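A quick write-up on the structure given underneath.
Only one protein chain is missing; all other protein chains are in place.
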Amino acid sequence: MLELRQITKRFGDVLANDHVDIVVKPGTIHAIVGENGAGKSTAMRIAYGFYTADSGEIVVDGKVREIKSPHDAIALGIGMVHQHFMLVETMTVAENIVLGAEPGTNLALDLKSAAAQIRQLSEEFKLAVNPNEPIEHLSVGQQQRVELLKALYRHARLLILDEPTAVLTPLEVEEFFVILRRMREQGKTVIIITHKLSEVLAISDEVTVMRDGKVVGRVQTKDTNAAELARLMVGREVLLRVEKSDPKVGKAQLEVKNLSVTDRLGAKRVNEVSFDVCSGEIVGIAGVEGNGQTELIEALAGLVEPARITGVMNFEGHDLKMLGARNRRELGIAHIPEDRHRRGLLLDFTLAENSILGVHYRPPIAALAGEVFIDENAVQRRAAEIIQNFDVRPPNAALPARALSGGNQQKLIIGREYRVDPKLLLVSQPTRGVDIGAIEFIHRQLVGLRDNGCAILLVSAELEEVTSLSDRLLIIHDGRIAGEVDPKVATLEEIGLLMTRGH
Amino acid sequence: MTKLARDLLFPLIAVIAAFIVGAILILVVGDNPIDAYRLLLGSALSWPDGIGYTLFHATPLIFTGLAVLVGFRCGLFNIGAEGQLYIAAFATAWVGIKFANLTPWLLIPFCSLAAILIGAFWGAIPGVLKAKFGSHEVINTIMLNFIALALVSYFTQYHYKVPGDPILQTSPIGQGAHIPHLGKFIPGFPERIPLNVAFILALLCCLLVYLFLWRTKWGYEIRATGSNPFAAEYGGISIRKQIILAMAVSGALAGMVGINEVLGHRHLYYDGFSDNYGYTGIAVALLGRNHPVGVILAALLFAALQHGGIYVDGFSQNVTKDIVQVLQGVIILFVAAEAFFKWLLRRRTSSERLRA
Partner (left out) sequence: MQDFLIFLPIVIASTIRLATPLVLAALGGLFSERSGVINIALEGKMLAGAFTAAAVTYAADKRLGLGTASPWVGLLAGMLAGLLIAAIYAVSCIKFKADQVVSGAAINILMIGMPGFLSGAFFLSSGSTPQIPKDHLLPQSPIVIAIAIGVLVAVIWYVLYNTPFGLRLRSVGENPEAADAAGVSVSKIRYSGVLIAGVLAGIGGAYLSIGQSSLFTRNMTAGRGFIALAALIFGKWRPVPTLLACLLFGFTEAVSNYMQGVVKLPSGEDIPVQFIQMVPYVLTIVVLAGFIGSSRPPRALGIPYEKEK
């Protein structure tokens, strides 16, 4: 049905797909698994015409095709349900489904016959929705049904589903699988992108495993098991074990009790979470991304409106909830954010200017004329120190941060946050998109900071990283702490299963 | 390409391209572009009138250019300089009329302060609206322009006009509020040319804006907010505060046009005095690449054109001073669509590669 041959795609200096070959047989459910950033979605977005590949070809029904836009893909019978739904929230179900493939003439939109057709499809595939309901009134599960109907309405023979179960409750997942099986019975081909291994085993016929932009395994589902898939999926080839001594654990620095964080739409992203972090230890949080890690760290760093937070966050006896990001920094909380481009850096600013973010308003930086003017010498000294100690290359403080590679940008951020001698460090995905050499360096720095008595809360989607660095390891699933393990004895498979299955 | 080269190159290309478009238009109306441009630019270089008037016209443009610049650096688009300068100019005149008998040592600072504070106040309104309600500053500044215009026109017409005066202008401000023309200090430079101390103030403001934005912690926070609000927030910066602060500073700068206009030039408030200074400020800031030095250069260019426009009107057959406005519009269009030139360049290089 669909074949990707030697597909390569580069975003800036990131190689998202590296000569990817995927073969999907007609009438099967094909799972593509891999960690975040493995390149699964990129490959499928290329197949759907959302991105164009730098090289390689796409074969549909045995013929090489050029898919330049979703329009071309739809014409070839390909449909895709994206991880973030592509729905116009203010419009109705029927309007969304027919958009781009409207029934009736150019002069009259025939929504009545569309509604009838939608009802028929809903019946056939047991996808109950009301065609006249606006999208914004629907639950996430219902919205997903709309996405499926959208593809079916366009007579898609191949459905690509990107992380379809991420937004569903366990019960909904069961129903969803029934729908997928029914589609297969009707002769449709389904590609499901996921990293939940239990689901792969439950639903798919064949599996393609991706890691770091490459295909690393192709197996028949009946011939494999979760342990094998987990190993293929998380195995990072050249990651060095971190040398570290036993922690000298001090008193509890950060105490979190029954912390909940809701998002802007009112959904609970962090759900009644409780834990401590003591000085001198690294507490890791492992979990598939999107299970509340981001919200947890941002809530602790002071980047979430207080109205969306309930529960207790105490740091050295201070109630953090009442304090803004600046006050928290003043208490000695530093933060290495997960997305350095969005949060961590002012990309147009020079390295020197970036090196003072967060301390720019007080001595020794703002030190002249009553702490109003920034002391340029102090800035340069600080930047030079960070650049030297953290081996930021090229070592030129006048360059804009944009000019640096990902690894060097990360070293700059880490250097900046270390420079304030934090008592508590919140770290998210410290080595994402960072080259191997820098990874080792960053890991050593984290351990060194711990040995100096800093409390560290580490979030990482890299299982191996988080297990080798942490002294204690919490596993987060669906906004809750699903368990705590001793990283010295727990196996990767054990942790992997806990974070994909919940319990 | 180094950053400085790029900063100079693209504005230069935009200006040249606009002049080419202008030349085509001049040809279309049946005139000689070279003659027209000689009138337009050449007259600005004559001593003392050309240079004097160019600098005089540049004064308000430097203020409004700086105003737009400060907004831009915070990620805000202040289209409201026009309204801010009107309301501030009126406030300047009001103080000058009300306290006409004060000594210059008090009256000039008072009047100037009125210009700055009222400008800041009027500028801060859309800032507060954005910070509190998230409503778009572009729409609000446009609306506030019209509100400001109506307000000052009302006060002039109904309360501060000399009875019987057919012109919509206030009574004159006190003698003590006059600031001297530069001719008073420069030998050989006639005092009749309205270039006044406000020009020095404008240059000083360029320096101050530079120091404020690039040397103080407040400027750092404003620029950080404009560069990446999420990172600014992460660095403990209150984005809402920066939005209000930047808009207030922007308004204050626009307001200083009132000092040039009322204290330095007309010595009263004249309704409708602004020759689109606020809108031209957008062009000045953009062409000046949102840098104070660039603002000075761009303001001088537009001021020279404005001055030359009068000569074009007088001595050219078919070309009127409106060519200035046309050039200005085309320049901004080209500056905005920088991608257009990059696209041209790419096409050139790729077609050359094909031929090779």
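Each chain gets a letter, A and B, in the order it is written, and its residues are counted from 1.
Following the convention adopted for this analysis, a residue touches a chain if its C-beta (ideal position, glycine included) is under 8 Å from a C-beta of that chain, and two chains touch if they have at least 3 such contacts.
This is a predicted model, so every value here is computed, not measured.
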item	value
Displayed chains contacting the withheld chain	A, B
Residue among B:Leu8, B:Ala23, B:Ile51 or B:Leu151 that touches the chain left out of view	B:Leu151
Candidates A:Ile74, A:Ile309 or A:Leu463 - the one touching the absent chain	A:Ile74
Omitted-chain contact residue, chosen from B:Ser43, B:Asn140 or B:Asn196	B:Asn140
Missing-chain contacts mapped onto subunit B	25, 29-31, 77, 79, 129, 132-133, 135-136, 138-140, 142-144, 146-147, 150-151, 153-154, 157-158, 276, 279-280, 282-283, 286, 318-333, 335-340, 343
Positions on subunit A where the hidden chain makes contact	11, 48, 50-52, 69-71, 74, 80, 82, 85-91, 95-96, 98-102, 104, 106-109, 150, 154
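Please note the rule applied: only the chains that are shown with their structure count from here on.
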item	value
Interchain centroid distance [CA atoms averaged], subunit A/subunit B, Å	46
Touching residues on subunit B, where the partner in the complex is subunit A	211, 215-218, 220-221, 223-224, 227-228, 230-238
Residues of subunit A defined as touching subunit B within the complex	301-303, 324-329, 335, 337, 342-349, 353, 356-358, 360-361, 365-366, 371-374, 376
